[in-house]
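Take a look at the structure set out below.
Of the protein chains in this complex, all but one are displayed in their positions.
We just call them A, B and C in the order they show up, numbering each chain from 1.
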Amino acid sequence: MLRTIDLGCERGDRILFSGLNLQLNAGEILQIHGANGCGKTTLLRTLCGLTRPATGKIFWQDLDIRDDESTFSEDVIHIGHHDGIKHELSAAENLHFALALSATTPEFDVTQALAHFGLTAQTHLPAYVLSAGQRRRVALSRLLLNNARLWVLDEPFTALDKDSIGVMEDMLHQHASKGGCVVITSHHSIPLAPDIHRELQLGT
Amino acid sequence: MRYFSLSKAFMAILSRDLLLALRRRSEVVNPLLFFVIVVTLFPLAISPSQAVLQTLAPGIIWVAALLSTLLSLERMFRSDFEDGSLEQLLLSPCPPTVVVLAKVLAHWLVSGLPLLLIAPLLGVFLALPTAAIPTLLFTLALGTPVLSLVGAIGVALTVGLRRGGALLSLLVLPLYLPVLIFAANAVAASADGLAVTGQLYFLGGLLLLSCSLAPLAAAAALKISIH
Amino acid sequence: MNNLAEFFHMGGYALYVWSAYGLATVVLGYNILAPLWRLRGLQRRLALRHAKNNGATP
Partner (left out) sequence: MWYWLHRFSSPAYFYRFAGKAIPWLAAITGLLLLAGLYGGLVLAPADYQQGDSYRIIFIHVPSAWMSLFIYMVMATAGGIGLIWHIKLAEVIAASSAPIGASFTFIALATGSLWGKPMWGTWWVWDARLTSELILLFLYFGVIALQSAGEDKRTASRASAILALVGVINIPIIHFSVEWWNTLHQGATVSKMDAPSIHTSMLVPLLIMAVACKFYYATSLLMRARAELLDREHNSHWIRDALKNHE
């Protein structure tokens, strides 16, 4: 599904890593470890096509993501450090907007997605009223509103309380079992079956 | 079933931006107040006599329109860049040029159109002959979208920088000059009763050119800025 | 242009002609010297850093 050949990234003029050859098959979850500033975020942003790699190529289903960005962008969803939530809009409005931009009609609708993360009470509150953890859960509930097979998640567990972490872990399981791929960075040790759990240590 | 409708996405972005503009009303009203205040400066600074004001009126109104558009341009991508939704927009299946077009239309509806509505009042302030008012509205209708489109390129280029404001005006004002020259002259010519079709055709040409090229440049610039 | 004095006099326009050429020389000269200084500075700094890195005597 996801393959990189001799991938190298730079930030400013500092070479973060190079010659990275990844192979991620359907139903696998890749967890990336590394000290702060070793390029985890840059790697994730490169994999989802936001950042241009310094060297090497990235293939999604044997097609270079640079060649046909539109089909690749229908299949990937990226949740980074920023939640991508407009503070003046309510949780429901934010999600309706995300739904309008996604390519497919998922089985969840907005209220079910919010309910899944226990945010039913906050559905119509403006986002600036919500706590950081709640905003994070609104961002994560976008995963339910999209049939993208590749999830690229940057520290999804930050600011989440205990049961939300449980909900998130179940979602990862379900996504992997349905044949999706996940690339995730997190200092949190995720309880996953070893056959689907791949690890990558970045940095020197 | 994988089906992505461009018009649905375009309307979604447009309505979201208009909704945001309504919720942050001050960001919409301030450029308009700035437009009125700048125009009222000139009679105080130069002279209240009608003869003097009349010759300067077209230029004053158009320069004020230019500066107030510049003031409101920053809002187009800045907040989206800071809270990460710009990345979501560029990562979505919606092509970036369509995203830029939706953003520019939203910006024009919120900042360009109100300029059109207030301009007659300011024309009266500056003793502009009533014969010139229709031309003033026509040139604003053709010109302000060009200001938003070309401005979008400048904003997309500077959105990644911390203090993009001053740099934005340096990048964008030279590109605004053709619009300023032809629009201000058209209004002045119609005040003297001359024909203005030539200038209006040129403004129309500029509008078509920027409609087709500006989104491409702005989309490429956005991809580089969020790099 | 038979003799030198007349040459510099430039038919009374000496001020304008020579300040024009003087200014051009200054600006063009700067465009040659500035990169030269920058290049020397960079070369010296990088040579030092490379020498420090692998311990070789510069």
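Operating definition for what follows: a contact is a pair of C-beta atoms (placed from the backbone, for glycine too) under 8 Å apart; a residue touches a chain by one contact, two chains touch by 3 or more.
Everything quoted here is computed from the prediction, not taken from an experiment.
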item	value
Left-out chain, listing which of the shown chains it touches	A, B, C
From B:V29, B:L170, B:A195 or B:L208, residue that would touch the chain that is not displayed	B:L170
Interface with the undisplayed chain - residues on subunit A	10-15, 52
Interface with the undisplayed chain - residues on subunit B	153, 157-158, 160-161, 164, 167, 170-171, 173-175, 177-178, 181-182, 185, 206, 209, 213, 217, 220-221, 224-225, 227
Positions on subunit C contacted by the hidden chain, ascending	1, 7, 10-13, 16-17, 19-21, 23-24, 27-28, 30-32, 35-36, 38-39, 42-43, 46-47, 49-50
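Quick note on the criterion: only the chains that are shown with their structure count from here on.
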item	value
Distance from subunit B to subunit A - Cα centre to Cα centre, in angstrom	36
Where subunit B and subunit C are represented by their mean Cα positions, the distance between them in whole Å	44
Separation of mean Cα positions, subunit C and subunit A [Å, integer]	54
Residues of subunit B engaged with two or more neighbouring chains	none
Touching two or more other chains - residues of subunit C	none
Residues of subunit A touching subunit B in the complex	48-52, 70, 73-74, 76-78, 80-89, 93, 97-98, 100-105, 147
Residues of subunit B defined as touching subunit A within the complex	1-4, 8-9, 11-13, 16, 19-20, 23-24, 79, 82-85, 87-95, 226-227
